[in-house]
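Submitted below is the structure of interest, expressed as structure tokens.
In this view, the complex is presented without one of its protein chains, the others remaining in place.
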Amino acid sequence: MNPLELTLGIMTAVGGFVDISELVFAAKAGSMFGYALIWAFALGTIGMSVFGEMSGRVAAIAKQPVFNLMRHRLGLKLGLITLIGSLISTLITCAAEVGGMALLLNYLTGLPYLLLAVASVAVLMATMWVLPFEWIERTYGLLGLLMIVFAVAVVAIHPPWAKLAGGFVPQVPAGLSQKQLLNYSYFIVAILSAVLFPYESYFYSSGGIEEGWGAKDLLTNRVTCTVGFGLGSLLAISILASSAQLFGPINVGPEIPGTTALEAAIPFGKTGLLLALLGMLFAVAGAAVETCMSNAYAISQFFGWEWGRHAKPWEAPRFTLAWIAVMLLALLIVLTGVDVMSLVEYAVLFSIIVLPLSYLPLMLLANDKSYMREHANKWLAKSLGWLFFIIVTAAAIAAIPLYLLTSGGGG
Amino acid sequence: MSAFDHIKIVSQLLDLPIVDKDERFCGIVDDIELSGTAGKEARVKALLVGPGAYQGRMLGWMFWIVRKIAGDRMARVPAEQVTEIGSVVKLKSRAETLGLHQVEDKVRAWIPRKGAL
Partner (left out) sequence: MRWILLLVFLLAACSKGPQADLPYIGQARSLAAEWALVNEQAVEGKLTGSYVQTMRQSAREQLQTCEKALSQPQSDYAQEITAILKQPDDASPAALRAHARKLKRIEDSLESA
């Protein structure tokens, strides 16, 4: 294990963990329910670590990315349904990230939102064209580390640490009305969805193959998924905790995505504000790239095209056209004027519905000794994998009724 | 596994990715052509690759949509071209000699060859 590679991998995972959905739901969850939903982020992160580790291991040993094995395991018809569902949910997520980027640039520069959306997509496409895979991932991941300002900010405002720590224990707060209870349940589902977005494991497993992972990289994979994702989730939890202390008591929801940056401005002034906005910008930009490439991976792998940014764009032409098309479609959605918060709601809703079908073939393949040999799931991965599969299936079933009954968490 | 061992068609062959002798992806095993008749030994005669091969695997209206979007071309890869079946199907020839990669090559002409590191 190369220590430099490992450190870079962890740092990239930390900086790349948070996206616009987690930013939005962490701030709202903290304001509405105090520290009581920290455990949902922690639970989702453990699930992400479990499935991430499995998808990285499958990439390293079976040398198959997720969508190849999905079609092989589910068959053509069910595989097509999963592909279409995942393409739609990831496209909506990509549009939310692009819209989020435009908003953040709007806060930083004051320039018109729609113009900034076009500029954002142009810059993203340029980086995806010019840079090879490793540098695409590293650039946005490392720049996203500016989000650490949120972790420092929560320490600076001296939260009640005992209460904060108590939030890691699964709970239902006492004294909630029926409506609030439904809202609380909706937030659990939304947080799990935002943390466990299917595009993350598609991107991670395809990335493992792009980087030529083999058996020697299994420990790197395991450490990146546990330490990297764990530390990354602390950034989201910091946003929740600051919101609980700063926003909840003064009736702030928040409804405007830019309000979250105030969590760093209140203790640190303009420097904190700028670091927060830039950190959010790069984290969201990284997520825009990941969602876009994830869709291109999915289509290419499902139909057996050449794929990957380890190749030059003209060496994998249909893959290249696919990511260009996804990015332009995402831009088109943003240009219709639909607001970013609505896109986030839809992204989270569609993603949780697709999640069980996305993770089932991964579980089956990671358990299969004919592909994985001595690296097939042992008892811990098997037990945790099936446990989280049951959890995401339950969340998928509950998602639409809860969304309708709570008007998307708004009451 | 060599192409001439016993094989479970659905769980070990159907919908596997195909790579040619240069390790390039060139499609998926979309369907399989078998030789033999009822009561006799069945052998894999050819792999069928392309949207045209979906016709036997989906409902009529679904295939109508597929044909409108992707056409109904189909390449037939004789079983003798298969060297190995594992997590992917490996072929002994280049994709172009087997009628695969045609669309990839057409699309390649649209992509500028500049600017990438």
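Chains here go by letter, A and B, matching the order in which they are written, and residues are numbered from 1 within each.
Note that in this section a residue touches a chain if its C-beta (ideal position, glycine included) is under 8 Å from a C-beta of that chain, and two chains touch if they have at least 3 such contacts.
Nothing here was measured: the structure is a model prediction, and the numbers come from that model.
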{"item": "Which displayed chains the unshown chain touches", "value": "A"}
{"item": "Absent-chain contact - pick from A:273, A:321, A:334 or A:366", "value": "A:273"}
{"item": "Touch list for chain A against the chain that is not drawn", "value": "106-110, 177, 179, 250-256, 258-259, 261-262, 265-266, 269-270, 272-274, 277, 404-405, 407-408, 410-411"}
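Following the convention adopted for this analysis, only the chains that are shown with their structure count from here on.
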{"item": "Centre-to-centre distance between chain B and chain A (centres being mean Cα positions), rounded to whole Å", "value": "34"}
{"item": "List of chain B residues in touch with chain A within their complex", "value": "10, 14-18, 24-28, 30, 49, 54, 57-58, 62, 87-88, 103-104, 107-108, 110-113, 115-117"}
{"item": "Contacting residues of chain A [partner chain B, same complex]", "value": "62-64, 68, 71-72, 75-77, 79, 129-132, 135, 300-307, 312-314, 317-318, 320-321, 371"}
